[in-house]
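What you see is the complex with one protein chain gone and the rest in place.
== subunit A ==
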């Protein structure tokens, strides 16, 4: 009986869900994360590092990992004993210049073995900004329809106002739960 096995058991028992928040820098990951935590969003600087927070939602315990815009993201999802259940990919809808980058990174990420099976939620953030692309445009730009290996969904949102954040998460939790827990 070692730690690895303990964690596995706890995950089932406590209905734990592990969610990883990723995306290019300045996409708004930490803003969303803070919003989830009910924290003040006016003092945000580029994240150097990562934060884990546990939140209760609909009877599930969400362990949300906010990974900053580091170069070496890999260690975060590689390190852990558990697998990642959900992946929140945050996109800056107004940053058209980097959409191509964003697409490449996302598709590269989905190749990761440790992320296989994870549910993908794409937040098209900053939709309220002038000149922002629509969710459909982003869906096309990121080639989401090509993704066959993961369940995915794109949701437009505004981290600043909190609009649509809950809908996105709800979809994601339902999808994950149908895979990893028994729904009573």
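Criterion: a residue touches a chain if its C-beta (ideal position, glycine included) is under 8 Å from a C-beta of that chain, and two chains touch if they have at least 3 such contacts; residues count from 1.
In this text, contacts and distances are computed from a predicted model.
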Which of "Calaxin", "Nuclear pore complex protein NUP43", "Fibronectin type III and SPRY domain containing 2" or "Tubulin-specific chaperone D" matches, in UniProt, the chain that is not displayed: "Tubulin-specific chaperone D"
Of A:62, A:106, A:121 or A:155, the one touching the omitted chain in the full complex: A:62
Interface with the undisplayed chain - residues on subunit A: 1-10, 12-13, 35-38, 48-58, 62, 65, 68, 70, 72, 74-76, 78-83, 85, 113-114, 116-118, 151, 162, 165-166, 169, 179-183
